[in-house]
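All protein chains but one are shown in place.
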Amino acid sequence: MPLSAGLKTGKVKSMIDICLFGAGFIGSVHAANLARNPRARFRYIVDPRPEVAARIAAQYGAEAVDTQRALNDPAIRGVIIASATKTHADLSIAAAQKGKAIFCEKPIDMDIGRTDQCLAAVAEAGVIFQIGFNRRFDPSFRSLKQRLDAGEIGAVEQVIITSRDPEPETEEAVAGGGGVFREMTIHDFDMARNLLGEEPVEIFATGSCLVLPYYGKLGDYDTAMFILRTASGRQCHINNSVRAVYGYDQRIEVHGSNGMLRAANRTPTSVELSNGTAISTDKPLYFFTERYQESYAAELDHFLDCIEKGERPVVGADDGRKAMILCEAALASAKSGRFEPIRL
Amino acid sequence: MPLSAGLKTGKVKSMIDICLFGAGFIGSVHAANLARNPRARFRYIVDPRPEVAARIAAQYGAEAVDTQRALNDPAIRGVIIASATKTHADLSIAAAQKGKAIFCEKPIDMDIGRTDQCLAAVAEAGVIFQIGFNRRFDPSFRSLKQRLDAGEIGAVEQVIITSRDPEPETEEAVAGGGGVFREMTIHDFDMARNLLGEEPVEIFATGSCLVLPYYGKLGDYDTAMFILRTASGRQCHINNSVRAVYGYDQRIEVHGSNGMLRAANRTPTSVELSNGTAISTDKPLYFFTERYQESYAAELDHFLDCIEKGERPVVGADDGRKAMILCEAALASAKSGRFEPIRL
Amino acid sequence: MPLSAGLKTGKVKSMIDICLFGAGFIGSVHAANLARNPRARFRYIVDPRPEVAARIAAQYGAEAVDTQRALNDPAIRGVIIASATKTHADLSIAAAQKGKAIFCEKPIDMDIGRTDQCLAAVAEAGVIFQIGFNRRFDPSFRSLKQRLDAGEIGAVEQVIITSRDPEPETEEAVAGGGGVFREMTIHDFDMARNLLGEEPVEIFATGSCLVLPYYGKLGDYDTAMFILRTASGRQCHINNSVRAVYGYDQRIEVHGSNGMLRAANRTPTSVELSNGTAISTDKPLYFFTERYQESYAAELDHFLDCIEKGERPVVGADDGRKAMILCEAALASAKSGRFEPIRL
Partner (left out) sequence: MPLSAGLKTGKVKSMIDICLFGAGFIGSVHAANLARNPRARFRYIVDPRPEVAARIAAQYGAEAVDTQRALNDPAIRGVIIASATKTHADLSIAAAQKGKAIFCEKPIDMDIGRTDQCLAAVAEAGVIFQIGFNRRFDPSFRSLKQRLDAGEIGAVEQVIITSRDPEPETEEAVAGGGGVFREMTIHDFDMARNLLGEEPVEIFATGSCLVLPYYGKLGDYDTAMFILRTASGRQCHINNSVRAVYGYDQRIEVHGSNGMLRAANRTPTSVELSNGTAISTDKPLYFFTERYQESYAAELDHFLDCIEKGERPVVGADDGRKAMILCEAALASAKSGRFEPIRL
């Protein structure tokens, strides 16, 4: 009896119809969160691979359609763009023109010019645009940020961001991707901007190939360090590696005039073993789907909030653009060996 | 359009229809988990207070009905009994006679004789019966238990259970309840049995009134310590208080021949502040709805698993009965000042 | 040129001449601390085994003499009694009669009557008497006690003492000793009295033989749990084992009306390893010479302070006597299975 199932959330009238673009890994994460969220109705899934789209559609009771059908349905109030990076700008522009609220995975585009075109279209349409910097919604990072803003440690002086993946990408993924700065460090750049309290104006980067030769062969880095600096002299260090055998290492440390705020890793359980060898605890949560599970759900909630209230997302198109500019400056610095200006 | 909402889970055919008895605090917890669980369909809510039942029904798209209607509906495969303690046995017997799988909050009944009648009815009907010892499903405690069973610390020698509530009950609740041993320590008794690897045969208890005079005035204790002992000499200590101002204190420590396994408290975030005074971290999660959020969802999942597979729950009627016998022996010991036998 | 060596401490005039009785294990600990302490001059060592005495004497520039010679030397202001337990009372009485300040290892005597005779002689002589409950001087336990006394957690309600040795005694030592309650738990009983803020009036004890059969064969226990209770209803739990394979486990937890104070174990280093298996840190410091190294030095300092200032030690003869009475009551309870009164 579909009726009672339909009533399951008891909020039929206020549910927000959403179309999801992209049935890949990150698309699946959003699909699951859409299904669990009582305010969202997961209506459409769009993916160029019909069988993949059909599987997701069947799993969550959505309908696999094409872009036209999805964007032309006036019931659709928001779109989640989790498709291939090269489609982000086009889909954003098309959705903006149809007046849909947009949640777009980062980056908007690998090209700054194309990014700017996209942002102009969004601005002209006046639609909500949220970029997928999910870490802003991590409970620990968000709490740290709130306490920082509340003045618990005074003025920010230095930020240290540790960001290390548990496993490298395959050679194919590295070859097809935008490089580790644009794929991985981009999140750290956004976090640096979020925490420094001032825009960075210079960046120094150095990258090595110590983990897997194909990173180097493909002109990429698997191990990197960065220093960012703001106009007043605040500093931020980021360290990256594509392989932390103990699990996803995502830590933040902010030093201010009156103290330090740190966010440590999270573990699956609080169990500790003491034996004849050592005292040992769980490794950190394995990777982003585990560590940032709550943050993916929370960013969706924020998107729905913004749609309901007509408000601007806390992390928007401009944040996506600025993080990309940081990537470009970092790439230049890794080659030049000097502080490169960041022209936001 | 209710249809797509109905299809939201994509599993209409395999959903398990559930009736919930009780719209009070713990009933609300189960209601929310039923709503979020893709395998369950929350069909009916039964509560003697029509307006409370109606509110829960509206919130989750269930229907507020009476006991007869609910138990006579052949579509209902399982019932969750979260109503007043004195109704547990009657509802369990009625549900068993209708062939429903039963999830019953502890205790089955305050009276052992009535408990035995209930268990006999359940046994005769051959239905699934799961008792609500949710802590067995806490990720940390479950991991500890699995590692203990895997032999990581050899044979168990001593168990130490810390179990302290963040806030006392009101005087009304204490007056109307079964006493702190039967309401609170009962969970620790179940955990002691779960971890000792042998049934306890003797128990010593001592209780004081140090927190709020009305506990003592009502013949109850607000502060208590226990020692349990098995036939081979394994020992378990439990300490209880109705007030831990820093939050819900739920820790376990098991000492074996080859080491110790501990489960510490969990905190909302991993943020740490270092300032001129101290290094400080979050307090533990506040109370059972926060700390055991995952365990309530997991015990429901286990109940649904047992229904689907026709299996026996890992924590059943007999566990509920034995924990009550431990309560009775503890009450006797607190009065006699001596080891009292536990006649399981 | 001995002169400059003699001047090494630059405090020749104010040095306090000390005689040490006992060149066994604990005597050696005191000998080393005497040698390092700039206020003490380690003059005499007395031990029935001439070669052992001579070795210690040579190592630290002391002189091996007999009891008469040592006690008759008016230069000797203090004695440290670290000889066999059965000699403690006689040596204390003899030293008291010569007006020496006395530092005596626990217990004063296995017999309460003999203990009382000793205390009477000490009282009559009016000499300083400090008992070797070194844990009172452990930096962490002392800090906890000070903060407790400063009211940081309000009124004490429950105390939990974890006290587990890293390795059992040999069968010979068990056969020749006073039993685990009098040898090991006695320290915990002193700590319980120190922290409860009121004298305990009742004790419950249960002991098992789970580690090594010879403990049981010799009528002793290798695994034990205790509950103590004060007149106002404050409670203390102690757990003991003679084998904690991960090292000396010495923890304290005090629950008060406004919070909890805990003292955790100490580790040799702060190094943490994260690898593909776990996050692991050092085991606790191995045993009492490591964990209580600072406390042995500090109790000697306190003894010298008391001699210099003519003050009463914070832990005196009466504390030694009361801890022994607790041992006796615990032994009675382990046999009777009931709360036994503590007649201090």
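Order of writing sets the labels: A, B and C. Residues in every chain begin at 1.
Criterion: contacts are C-beta pairs under 8 Å (C-beta built on N, C-alpha and C of every residue); 3 or more make two chains touch, one makes a residue touch a chain.
If you're wondering where the values come from, they're calculated on a predicted model, not measured in any experiment.
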Sole residue of C:Glu167, C:Glu272 or C:Glu290 that reaches the chain not shown, by the stated touch rule: C:Glu272
Per the touch definition above, residue among C:Pro48, C:Gly61 or C:Pro213 touching the missing chain: C:Gly61
Options A:Tyr214, A:Tyr286 or A:Phe339, residue touching the unrepresented chain: A:Phe339
Hidden-chain contact residue, picked from the options C:Lys86, C:Lys217 or C:Arg262: C:Arg262
Touching residues on chain C - with respect to the absent chain: 2-10, 12, 15, 35-36, 38, 41-43, 58-63, 139-140, 143-144, 147, 152-153, 258-266, 268-276
Sites on chain B contacted by the missing partner chain, in the whole complex: 244-246, 267, 273-284
Where the unshown chain meets chain A, residue by residue: 155, 157-158, 160, 162, 164, 202, 204, 206, 208-211, 223-225, 227, 229, 232-235, 237, 239, 241, 243-246, 249, 255, 257-260, 336-339
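Criterion: only the chains that are shown with their structure count from here on.
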Label of the chain whose CA centroid is most distant from the centroid of chain C: A
For chain B paired with chain C, centre-to-centre distance based on mean C-alpha positions, whole Å: 44
Of all residues in chain B, the ones touching two or more other chains: 258-260
